[in-house]
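Moving on to chain A:
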Amino acid sequence: MGKERDQSERTPGRIEIRITGFGGQGVVLAGHIIGCACAIHADKQATLIQSFGPEARGSACSATLAVSDGEIFYPYIRRNDIFVAMSSEGYEKYHHELRDDGMLIYEQDLVHPTFKPGQKAAGVPSTRIAESLGRAIVQNIVMVGFFAGVTRLVPEEAMREAVLGSVPAGTEELNLKAFSAGLDYARREITTPTLDLKRPPAEGVPA
Partner candidate 1 sequence: MNPDLVRDPLPIPEHPVTPYLRMERIPHVWCPGCGIGTVVKCFASALERTGVDLEKVSVVSGIGCSGRTAGYLRLDGFHTTHGRAIPFATGLKLGRPELLVSVVSGDGDLVGIGGNHFIHAARRNLDLLVILINNFIYGMTGGQNAPTTPLMARSSTMPFGNFEPPFNLPHLAASSGAPYVARWTCLHIRRLTWAIEEAIQRKGFRFIEVIAPCPTLYSRLNKLGTGLSGMRFYHDKAEIRHGADTREVAIGFQEPIICGKFVDEERPTFNELMDSHYGKVLGEKYVPMPAEGGYLHG
Partner candidate 2 sequence: MKADPAGVLTGAHYLDGDFACGEGAMAAGCRFVAGYPITPSTEVVERISRRFPTMGGTFIQMEDELASMAAVVGGSWTGTKSMTVTSGPGFSLMMENIGLAAMMETPCVVVNVQRGGPSTGLPTMVGQADMMQARWGSHGDYEVIALSPQSPQEAFDLTVEAFNLSEIYRVPVMFMMDECVGHMTERVVIPEADEIEVVPRRLTEQSKEEFLPYRLNGHLVPEFARAGDGYRFHTTGLTHDERGYPLMSADCQEACVHRLVDKIRGAGDDLTHIEEDGTDDAEVVVISYGITARVARMAITMARERGVPTGSVRLIVVWPFPERVITELAGRVAGFVVPELNYGQISLEVERLAAGRCPVWHVGHGGGTVHDPEAILEKILEAAKVAA
């Protein structure tokens, strides 16, 4: 294994995503919601892989998604098209995997990326937004909302359904609020779905 090879070749119709953060941020749940939105509430296939064991309990957690219009064979990702970084350690560990024309989505208070020409980047103060809603724990759902607005990977309704179906009973309202806050932030601050990195990410927390 491990032979040198060209991995820049894309499989048509396939998008590879990595989501990373620290333990407790809900990395896997975020991945699960995006995957579920694609595979259950939209007309796509989505394979979610999560890292387990000590790694999952440590600082840099990660989940990967392969999303495709057709059948998915190879389950792991090789170069990600979209990289969601919710912690600086996760960013450091995985940012080299992002394709040269890929998109970085990041927690702008926690991650300070090195922008690369050709790559797109969109930041969101998801923790502060979550805190403004009263619960920092929904930071991941704010990020999912932001992801939905920035990538437009699936219709936002699909993503909303997936949030509803994946969060614990009794927390639906809060989580939907968090989702909308993230989505609104993307709509308000990010004018195009594929943001050019030369445009500095917007600052500030929505009221």
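Note that a residue touches a chain if its C-beta (ideal position, glycine included) is under 8 Å from a C-beta of that chain, and two chains touch if they have at least 3 such contacts; residues count from 1.
Keep in mind how these were chosen: all candidates are chains of the complex that A comes from, given by their letters.
The model shown is predicted, which means the values in this text are computed figures rather than measured ones.
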Numbered candidate touching chain A, per complex, among 1 or 2: 2
Parts of chain A lying in touch with candidate 2, wherever the complex brings them together: 1-3, 5, 32, 35-36, 39-40, 45-56, 72-76, 162
